[in-house]
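One protein chain is absent from this view; the other protein chains keep their places.
By letter and in written order, the chains are A and B; residue numbering begins at 1 in each of them.
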Amino acid sequence: MTAVLEARDLNKSFGAVTAAAQINVQIEQDSVVGLIGSNGAGKTTFINLVTGYLTPTSGRVLYLGREITGLNPRRITQLGICRSFQIPQLFNSLSVSENLAVGVGIAARSTRRDASDGGQPAQVEQLIERFNLRGYAGQLAGQLPEGVRKLLDIAMAVAGRPKVLLLDEPTSGVSAEEKFRLMDMVMGALTAEGVTVLFVEHDMEIVGRYTHRVLAFYEGRIIADGDPATVLNDGEVRRYVIGMQNQHKEAAGAAH
Amino acid sequence: MFVIAVGLTLIYGVMKILNVAHGSMYALGAYTASTFAGYWLAHGHAPYASYAVLVAAAVLVGLVAGPVIERGLLRFMYGRDEVVLVLITYAVFLILEDVTKLVFGVDPILVAEPYGMLGNFQIGDLVYPVYSLVLVVVAVLAGVALALALNHTRQGKILRAVIHDREMSMALGINVSRVYFVTFTIGAMLAALGGALTAPTTSVQLGIGAEVIVLAFAIVVIGGLGSLSGAALGALIVGLVRSAAVHYRPEVELFSVYMVMALVLIVRPKGLFAAAEARKI
Partner (left out) sequence: MKRDRTLLVLISALVVLLAIGPILPQWAVSFVSVVLYLGIVVLGMALLMRTGLVSFGQGLYYCLGAYAAGATPELIELVDGFARGLSQPHWAPVRLVLNAFTGALKLVQTPFGPSDLLTMVMAGALLAVVVAAVLGLLLARYRGIFFAMLSLAFSMILYGLLVRTSELGSTDGFGLSVKSFAGIALSTHWARDAIYAFSAVTAFACAIALHRYLNSYRGRLASAIRDNELRVEYMGASVRSLIHLNYVISAALAGIGGALMAATIGHVDPETTANWTTSGDFVFITILSGTGNVAAPFLGAGIFEAVRTFALEYVPNTWQMTLGITMLLVIMFLPDGLWSMFVRRRRSA
């Protein structure tokens, strides 16, 4: 199967700091991939490199076999790669419906993909239903509770009808009980459409449950790559990623 | 012009406000200084002391107007957008224009003695008034003094910290609000000083505030908002451009300065010596 997304020898340094080192990975169509690693390990940098926010110091990024290295985010989004953000990036003075309408509108105009299903208002409604935003539809985005903002952020990314969706910490800031519901909702909305999903996550349960494959990052490199069970049990991963995770969890547990 | 520009760039650097009212400070300084100096000389006091009078008047204006505006008004507006703050200073400018008119009347004042007293000197073919030389010296001294103060005194370092990153400074326990107060007052004094010293060379009348402020903006933008050395360079460039224009093609004098400003904005929006900005990820 040809890779839908590929990184070859990707490197990124900021002066003395290496944010990404020799990243080589091929992502298959329709797969769900988890990106794990402690803070600063290079996960968000990877997303930034793939989506064009950062230009690699060296190396290449290929999408459907085509070179997209160095293109700007706008072009890359138009080609079919969308992302959500760690801190939700919304249009705070517009309502939820309006936010989605903007998203759907841009997608309809800038991408050359089929925008069927009854036109834009219908798509907006669909998104509102899928992401359970009915109760908030008329509210201004700037006044939403944090979890809902996250949802909207993801919905906006989905509005672009992407082939590849990159989610940066989709469940951070969401309460433990809500996490599974959110992921169920998101994955349900996507798998129907044949979308390849990569998401950054700190919660290993989520990673274990939803992914086919896990990439573990540490100091800019990928230190493990395989199916969840294998990776999560890998010695190095335990030490450098989950080990630290447990420390955080314990601390958080103690703090409650 | 340098003195004025320095005050403006200081206020912008620290408080991120492009102070339109700076022009009013200049005007007030000019008017006050001329009036005081006029009295002084008319009452037959020592003519050379009139310089001290000019400076004292400027300091007075700065010490009065600065705090009043900062404490009384600006203090409540700091959270707002940059542009809104500029509009507020514009409103203050309008108000002060009329206050000046009310206090000092509509007639122009001309107190030229301090200017003429020092006579002229010659460099080759060109005759220059000594007073202009004095102004240059004062400007240089002021610049040097400021540079020294900023780099070597504790207060100066605190100021630079705030210029660099306001929130961090607050987190470190620096009393930012007091720094703002001091900065604005110093800025006001500098503007007034510029006005006071320029007053003897020209007739002080309505509208000089407005004329000066746009030029000062141009200088500050050219040099880089928030950079002191930039203000110096900017003032130099503007001065040169204007003289060159007047000399070679007088018609373009007015807009040549704005051409340069536009050019700089286009090529290097942050100015020639932009204050270093940390990259916000």
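The definition used in the following text is that contacts are C-beta pairs under 8 Å (C-beta built on N, C-alpha and C of every residue); 3 or more make two chains touch, one makes a residue touch a chain.
Quick caveat, the model's predicted, so the values are computed rather than measured.
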item	value
Candidates A:Ala21, A:Leu64 or A:Leu140 - the one touching the absent chain	A:Leu140
Touch with the omitted chain, as defined above, among A:Asn11, A:Ser31, A:Gln89 or A:Ser172	A:Gln89
Residue ranges of subunit B at the interface with the undisplayed chain	18, 73, 76-77, 82-84, 86-88, 90-95, 97-99, 101-102, 210, 214, 217-218, 221, 225, 251-256, 258-259, 261-262, 265-266, 269
Positions on subunit A contacted by the hidden chain, ascending	51, 72-74, 77-78, 82-83, 89-95, 98-99, 101-103, 105-107, 109-111, 135-136, 138-140, 143-144, 156, 159-160
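Going forward, only the chains that are shown with their structure count from here on.
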item	value
Inter-chain centre distance, subunit A versus subunit B - centres from mean C-alpha coordinates, in Å	51
